[in-house]
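Shown here: the complex without one of its protein chains, the others still in place.
Chain IDs A and B follow the sequence of writing; residue 1 opens each chain.
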Amino acid sequence: MSEQIEKAISRKYDAGFVSDIESDTFPPGLDEDVIRRISAMKDEPEWMLEWRLQAFRSWQKMKEPDWAHLGYEKIDYQAISYYSAPKSMKDKPKSLDEVDPELLRTYEKLGIPLHEQKMLAGVAVDAVFDSVSVVTTFREKLEEAGVIFCPISEAIKKYPDLVKKYIGSVVPRGDNFFAALNSAVFTDGSFVYIPKGVRCPMELSTYFRINELNTGQFERTLIVAEEGSHVSYLEGCTAPQRDENQLHAAVVELVAMDDAEIKYSTVQNWYPGDENGKGGIYNFVTKRGIAHKNAKISWTQVETGSAITWKYPSCILKGDNSVGEFYSVALTRGRQQADTGTKMIHLGKNTKSTIISKGISAGNSSNAYRGLVKMGPGADGARNFTECDSLLIGDKCAAHTFPYIESSNPTAIVEHEATTSKVSDDQLFLCQQRGLDTEKAVSMIVNGFCKEVFKELPMEFAVEAGKLLEISLEGSVG
Amino acid sequence: MLTIKDLHARVEEKTILKGLNLTVNPGEVHAIMGPNGAGKSTLGYVMSGRDGYELESGSIELNGEDLMELDVEERAQKGLFLAFQYPVEIPGVSNMEFMKESVNAMRKARGEEALTAAEFLKVAKEACKQVNLPLDFLKRGVNEGFSGGEKKRNEIMQMILLQPSLAILDESDSGLDIDALKVVANGVNSQRDGKRSFIVVTHYQRLLDFIEPDFVHILSDGKIVKSGGPELAKEVEATGYAWLGKPEEAGA
């Protein structure tokens, strides 16, 4: 039986093609000069460069963290190129018609058409290709509502006061090794600003694509939701199939002012490497939001890609009655390793958090949940509920759970539960007796296992995520 | 003794009781029957003050006092007892400790001296015998690992110990075999002294063969739709609740 399951989950990676695009790429290596050149390429103001340099200097003094349950060869930070952009982007195309058709085709192939008329209605897209943003759609429509949605490189120039005020305010530039590296070398990413009381009229989404060999992608996203505003944002990521590992170290900061709500969803499908663990993206990401009074931040992630995932989207529940949520599906197979989870830091009174984490391990992979729930001394009446379930497929994989609970408030309540299970022979037998093949049965069981998380995704993407899992579990059943 | 006037009450967002009137005089036994979802259990919870069961309008007075102004424990101390349909298990707290604390809380409210451990043990043993529970039940955690029937008998034992002025029995017959049913009924009958009143909530007429009610009320969709003597229960037994014109599943 388990052999059949093994076959059912052997995967094929649909997004693994390489686009033939001529790029300007920095030679590998990192020093202050490289950072100055990145800043110059982006035509940045002096303060931004200074900020980057300070981040770089603190990074140089930092040690790469080794506490995660991950094993990988040491990354040579001098062997990575820190900037790569399609040549055609140099002249900054003014409209979609001026964009290199090969670039547009890349996104089309990935199922993200960038022509507005072809797109999903109600979704605005910022497409980031290696180190630059290719295009951001529906900008005018959003501007009518007062919403700013643009590449962060552009925001630094156009809205310096906003960027200056909030960048590094949630994830300080020296927060951790990878955040510091990102702060020094980040190239692009999205900036979102929702003014007071505005409900963003459409879903916002950024699509990240790594294409160039031996480059790292270091994007930075900043979302500010002013008082009483509301926004739903989604990011997707893919990369070509290559034998070399590539580094992706992103930083995402969310600021939800009083009564604001930010919903942040991720469908991460970076190239995971082959069955033997060759190639794949190293994904080291710092994501954190701060919620002021009555605000709500909700993280939903579906993580199916990357060779290494190191990622803990977190909420600082600073304001009274603020709410934090984390819904996660992490699927690992082959030689993938994931160490992911969340931190819920309860500071305000009556703050609430919910953590639902579903880990699926198959093949020779390793999947760990790591989380922190902290109840500060001022978190009167705060509540947390955490549920971590692991599903093991096959007898060569591993599933781990490392929840940290820290409470200093006698009126705060924390509940944590974790279970492990496998796709049982009984379940499979039942499905097969009802005429389903193993592949379909496993996929159905896994989908059922993830249901609680999928229902948190925006509609259009829930379907996509379901399909992604299905593709991931697809294979030939003999 | 008990006067309920035009009671409207809701659970969460849903109104369950929609204008219920009921008067119970000292010494009377009232049976409340009705289909599932009529609001039978809700009545007991509202009267006892369970969280989440909210009074919308109307009043409940026990011995001339407005119950709705009081906390759960104060209502109990005023003589209201609710025998639960599904008594909760409290592991680690022994039945003995729990009942002693409870009996003495009642005594304190009445301005009486607390019972000593020895005095309490004596009355507890007696009550245990009366409901046919082995003595080691006193040592076990409250309802912990008790069977359904044992839980029900434990409720009746508590009633005997606490000597309430009004006892509400919420489906104390459900899930019982005939022998256990008799034990429950005997326990109740032993407490009928002409002053103590009872509200017996039940789905079936069966219990009323053993505890003869003075009045029978039919509760449907949050209201008492028909009242009568014991013969009404027999009528329901014969015809069911279909004549109410509502499916059994209606309501909460």
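FYI, contacts are C-beta pairs under 8 Å (C-beta built on N, C-alpha and C of every residue); 3 or more make two chains touch, one makes a residue touch a chain.
The rule is simple: contacts and distances are computed from a predicted model.
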- Query: For the chain that is missing from this picture, which UniProt protein name fits: "ABC-2 type transport system ATP-binding protein", "Fe-S cluster assembly protein SufD", "Heptaprenyl diphosphate synthase component II" or "SapC family protein"?
  - Reply: "Fe-S cluster assembly protein SufD"
- Considering the complete complex, of B:84, B:120, B:198 or B:215, the missing chain is touched by B:84
- Task: Check each of A:39, A:294 or A:390 against the chain that is not shown and name the one that touches it.
- Result: A:390
- Based on the whole complex, identify which of A:375, A:428, A:442 or A:457 touches the chain you can't see. A:375
- Against the hidden chain, chain A presents residues 2, 67, 375, 377, 390, 392-422
- Those residues of chain B which, in the complete complex, touch the missing chain: 48-51, 71-73, 75-77, 82, 84, 87-94, 97-99, 101-102, 105-106, 109, 141-142, 158, 162
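Going forward, only the chains that are shown with their structure count from here on.
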- Whole-Å gap separating chain A and chain B, where each centre is the average of the chain's CA atoms: 56
